[in-house]
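What you see is the complex with one protein chain gone and the rest in place.
Now for chain A:
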């Protein structure tokens, strides 16, 4: 990276190399710890159109709900709490900026996390902690409540306090994205019927690329261990997904990103991205399908595949339920590079206001 960029706030990158066949691989737990997934980007080399089973996997991502102006005390509704206790319900406030507005996140394990600014916290009156990423003055506070706890049963003291807080003292209303486990749609019908809601499917967009430059170690057979800097590899990957040209021609001033040397030209490549509130099961299934595809494809054609999983920038929690903040960009993502011999190269990255990924 250029020396000027080194003065930017820090970012963390954890790289891991392992194999799916290894007993001790932590890939599934690492995938599960990124609770709120916004986007999955897949890059398949030497492939012009998605094979059918992969296509079906991409198109069968489960849908999610968007509820407009949901008052937050509805999340403490008795019926909804029953559904939450069964597990699998995750929700996030939509279009609330983490450093300015109040944000809400409901994790699949039943923990509700509210990231509030100072005035809202002082009005709400529920115990909370100052955010870890306050610089000098305490301007943001985090209230974390475990909805499966006994004190949060309806009628319990904690429940009562939170409900009175959210009804009379701080009536927060946000747009809410909610993703339910399979078959859970019926139980929240009562809740949904009271508000303006819509169901969305994750958006799939695919693009076929030609003449793509890619780093040579990836395409050798067997793929050589990447000696290049993971930062440069991820930069190249991001440039491909963002459709930024890596030619670095002297006439274009938009970007000076280049593919890491040594590089090789690919004739075809397929780039697919899925956007929405994605659930873990769907992502796991997709990775499974790509592993199958890599193992059955003829040698020489597809020697690697890359999957990048982006988390929400404005989510109050990131890896493992730890607090997440936005300094200049709240990126937290996971990049998985898979090879035909079932080994993988995993990068977990976060920005400045975040804890270290697992």
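The working rule: a contact is a pair of C-beta atoms (placed from the backbone, for glycine too) under 8 Å apart; a residue touches a chain by one contact, two chains touch by 3 or more; residues count from 1.
Basically, contacts and distances are computed from a predicted model.
Peer 1: The hidden chain: which UniProt name fits, "Ribonuclease P protein subunit p29", "Ribosomal RNA-processing protein 42", "WD repeat and HMG-box DNA-binding protein 1" or "ATP synthase subunit epsilon, mitochondrial"?
Peer 2: "Ribonuclease P protein subunit p29"
Peer 1: Which candidate, A:18, A:109, A:134 or A:164, sits in contact with the chain we can't see?
Peer 2: In the full complex, the listed residue that touches the missing chain is A:164.
Peer 1: Using the document's definition of touch, tell me which of A:126, A:191, A:283 or A:334 contacts the absent chain.
Peer 2: Answer from the full complex: A:126 touches the omitted chain.
Peer 1: Tell me where the left-out chain touches chain A, residue by residue.
Peer 2: 118-119, 121-128, 161, 164-165, 169
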